[in-house]
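What you see is the complex with one protein chain gone and the rest in place.
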Amino acid sequence: MVSPIYIIVIALGIAFSLGFFGKSKLNFAGILVFLGLLGMSFISGQWLFAFLNDTEVNTLIFTAGFQPPYSISLQMGLNEAVLTSMVNIAGLLGFVYLFRELTTKGIHLLMVYLVFVMSMNVSLMTRDLFNLFVFLEIETIALAGLILLINRKEAFQAGMKYLIASGIISGFLLIGIIMAYQSGGSLNIDDLILANSSIGKISAIAGFLILVAFVLELKPFPANGWGIDVYTAAHPGIGSLVSAAVATTGLYLLYKVLPIVGSQFNDYLVAIGAISFIGSNLMGTRQDNPNRLLGYSSVGQVGLLTIILGLAPSLGNQTLPIAFSILVSHFAAKAGLFWISGIIQSNHIKDWSGLRSSPTLMLLFGAFLLALIGFPPFPSFYGKWELLLTMGGNQQYTIVLIVLLGSFIEAIYLMKWLGYVIKIERVEIPRENLTLHKQIPIWIMGLVLFAMGFLMNRLNDYGASIDYLPLVFIFLLFVLDFLPVSFKNTLSIGGLLFYFIHLWEMVTDDLIRQIFLVIFLIGGILTFVAGYAQKGKRPGFYPTALLMYLGLAGIITAQGMFDFFYNWELMTVGSYFLIIRGKRSMPHAYSYMLFSIGGAYLLLAGFALAAASGAGEGLQALQSISILPEWVYGLLAVGFMSKTASLGLHIWLPGAHGEAESDVSPMVSAILLKAGVFGLVVLFLSIGMYNPSAERLLYVLGWVGALTTLMGNMSAAFQEDAKRLLAYSSVAQLGYILFAFTMMTQMAWLAGFTYTLNHFLFKAILFLIIGAIVVKLGTHNMYQMGGMIKKMPFSFIAVLVSIIVIGGIPPLSGFAGKWLFYNAILEKGWYFQGALIFFSGIVAFLYLFKLIYSVFLGQLKDNHRHMNEISAWVLIPSYLLIIGIMIFSAFPKEVLIPISDAIAPYFGNDALVWEGTKAVSHLGYWDGTTIAIVVGTAFMLILAWLIVLSAKAQKVEQFNIVFAAERPFRPETTHVSYNIYAGFHKAIGFLVTPLVTTFWNRMAEWTLDLAGWGRRIYSGSIQNYTIHVLFYIVVFYLLSMGGY
Amino acid sequence: MVQVILIIGLMLMLLGIYGFMQSKNLLKIVIAFTLFNTGINIIMVSVGYLADAKAPILDKLPDLNEIPNMVDPVPQAMVLTAIVIGLGVTALMLSYVLKLHQEKRSLDINNFKDLKW
Partner (left out) sequence: MVKNILILLLLLGVGLIAFDIFGAFTENKELSPTAAYYAENAAHEVGAANLVTAIVVTYRGLDTLGEVSILFLTAAIISFMLKFRKEEEMEASDLRPASELFITATQVFTPIILIMGIYIFLNGHLTPGGGFQGGAVIASAFLLMLMAKPRLQLSHRVIARVESISGISYVILGVLGIAFAGGFLDNRVLSLGSFGELMSAGIIPFIYSFIGLKVGAELSNIIGTMSNLQKENK
């Protein structure tokens, strides 16, 4: 083992000797510094390696050959090895990144850089308080020098602010240290920890001053204007070091001195962290300067970590693993993002859209942002999960709320940024910046991120159930992205099919899961078939689609809350990238993502609260919730309902589904929405039929379902956009499903499953066909269509079948659903809600008629005279789905009896009695097969009759009926179905006033206003920032020590 | 006796802080910083003080197990270090001030608000 003391020797030896190098040998000097950093990384790395292999124990290195406390000692333990390795890696990669900038400006900054990295190493390792102070000062001064790498007035100002603020902070630290010496008689940290037992006032003040200084070094909100300015003004290469290495060091130093101070400050630390986490992220929402935004985000992340340090007593030995997982995500992501910022070189986040020209950087950018928010498979996901479940288990609900709120606020601006980068018009990035030495560090940080995610996964109890193979497959597809669509499509279908077969074995004895598995994966395959109609390469489509399907399949096979949530998040990420592909999808995908993240956090909160009941982390634990059951169930239900787009949480759906690409719409509508349904099914089955603690909840949710239905159907009827009409129809259908499941009887659940299956079948058909038509005709607006029946007869028949199912008209399976549904309502006795449902059923006919009439019947538009049928690749899956409808309609028994049996353990088995093909309920009977035969025969007869008649009819060409004196300035008014329900709108249109949209918009405005008001404290004045720091110290002192 | 030194140190420190908050002139802020620093150094020295003890410089090798009568040398060593650090920071601040002055020909802090929000 090479002693860590050589880190100092190498760094200072090289730094001092750089004085020999003149201007001509700068490159050589640079290489020497690089070698030095490499050596330092090697030293810390070999210790890390030894600790991980248990070949080395915690080692104290004495300087000057004397025992501590008389001389300064350095400690090299696992923590130190990990952190010095992180710092040195960041330093090394950062140097590679900055090589050109640093070496062209003379030797001085090379020296400063090397000493800077070294100072962090020593302050991490030293066990002497005053030595810590000295190397902290070195770090400060070195940073004040590195800020000068950019020759701009902003950098000078930021450096000055930084120097003054840290001067004050270190002054207070110095007083604290000398007072600690006065009371403890030693400067050795371990001695001082022991001395803490003899608490006197002087040691309390000393502890306070030391603590407040180390807290302020972390740049806590709001006393951090000086720190934020450094992030903004410094070269991004330096910003990345500040964010990754300095923050890492600062956090560990706080952790290191915390025992000296004693545990009485832990609650204050939590509060400080919470203020920082939420406040700083709030400030971030108003930022459009990438560096400043990253600065606020860094402060926020450090705040979260401060919370974790403050929670150490309740987290126990979980503290460091949790902290590490979040820290390492922050570390890799921030370093990478700052480095990307240095390549882009722009003051506005919108200019980052240039990243699209580099798929690798684009992928890493997305990964970095998602890692910051805490999505799987990144390490922070594991940390947040562990943190929240432990906190929930300890019934520390405030912490759960704070962490989720802060994370959500962070997601607000990070997802906005991601949306910009994916969608808005591309701004070219300077080519000369895309050099290898600027990109390699980013790649390595990306690798670190993924590797750490994998490591965290293996450390997690439930991590073993996470299958990495599909992720590798998805990555492979990403690598093969340059291949044509047909190849990737086939590969994806093959992958899904293989995965379906693979998973089928896992759910063979669980019909409910089988049903959803079929919907998710077979549905996925069918929608992929339509993908053959697409041309070009569709960059990024297949990996993200498969990611969504992977998540969907995963929530079915999940055994525990952890893997359920993991896959839920994968699905969310995948679907977001799918939805945002649409031309005008940016704002809709954004709101989809915010609602999804919000919903996911509600789920997380629900799981965290569930942990308080101590029934373990398996999904079956939901059956035995003893503490706050109504909250647990409520949070989970609302979380799932954000996915099923129930009233109040639906505003993202019309845009997201309506604007998505033509084959993405069926994916997200027919398939993805069922994820929420599946969640509700699992939840409600866990609640059980007679659960007094959920009765109120289910009643309320029932009303929500009914109202959702009405709102959805009415809004659909007033749409002019064909795809939005279908989207609102989905909202309504999911309302039916929610309503059915909340009734909690076997009959209702049969209805619910029938609706679920039906909605999957017909909504897939409708979105496939209408989507293809929309693409073909080049318009979403139904008033620009018409008369397509002759041009697209197959499409017409498919749509006709679908709307017969939606309308619940015999003989198709929609009728079965309706029949079961009304039976269930009458049995349950929910008459008011039932009436509402019945009424909205009628409203549904309005939009169904409008859809089929305005698209297929009526007047053919002039410019559509040469249209022909849509692609066979779209028709094939549609007709396969129609076959499904036909089978379900003709043989409902074969489907319904197994479902009855599957849910019988939960609800009893007395809903239906089957007599042959006839289903008998308490209220009447229904015979699907006979109806199918009768109605089918009648239909055939009438069809035949019509065909015979039509032979005699005179053929006329269609002509435009807009004529005579009128010149239509608003062409839509010439279509008969435009605003066809104006009368209804006048009468009951007030019911669809977008109150909910207004509400959410107000919330957003209010948040942004708050952020705008809050950030006025960052006035830019050095003096104000000084006052903030002092104010922070004084207020903290009065609160924590005032009553001493 | 030592309390007087401590009070002087604390007062100097407060004076420096007042200067930070009140001065509009960058140079005066740097001077306030040195006052603040000096105050802290005086506080540190006062901590090691023992009544009637000598400076920690020995005339002869002490006998084994004999503790010579002297003040605590540790704070003195720390002050030595702290002074040098303070010197470094002050020098750096001054050169920053020079640089800022070059930029705007002014020392008024209100002229240096280019970064905000």
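The chains carry the letters A and B, assigned in the order they are written, with residues numbered from 1 in each.
Going forward, a residue touches a chain if its C-beta (ideal position, glycine included) is under 8 Å from a C-beta of that chain, and two chains touch if they have at least 3 such contacts.
Everything quoted here is computed from the prediction, not taken from an experiment.
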item: Candidate in contact with the missing chain, chosen from A:M179, A:I409 or A:I825; value: A:M179
item: Contact residue for the chain not shown (choose from A:L12, A:L826, A:L857 or A:I876); value: A:L12
item: Where the unshown chain meets subunit B, residue by residue; value: 2-3, 6-7, 10, 13-14, 17-18, 21-22, 43, 47-51, 55-62, 64-68, 70, 72-74, 76-77, 80-81, 83-85, 87-89, 91-92, 94-96, 98-99, 101-102
item: Residues of subunit A (touch criterion as defined above) contacting the omitted chain; value: 3, 5, 8-9, 12-13, 15-20, 61-66, 69-72, 105-109, 111-112, 115, 119, 122, 126, 128, 130-131, 134-135, 137-138, 141-142, 144-145, 148, 151, 175, 179, 181-182, 185-187, 200-202, 205, 209, 1027, 1030-1031, 1033-1035, 1037-1038, 1041, 1044
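Note that only the chains that are shown with their structure count from here on.
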item: Subunit A-touching residues of subunit B, taken from the complex the two chains share; value: 13, 17, 20-21, 23-24, 26, 29, 33, 36-37, 40, 43-44, 47, 74-75, 78, 81-82, 85, 88-89, 92-93, 96-97, 99-100, 103-104, 109-110, 112-117
item: Interfacial residue positions of subunit A with respect to subunit B in the complex; value: 130, 134, 137, 140-141, 144-145, 153-154, 156-160, 163-164, 167-168, 171, 174-175, 177-179, 181-182, 187, 229, 232-233, 286, 1015-1016, 1018-1023, 1026-1027, 1030
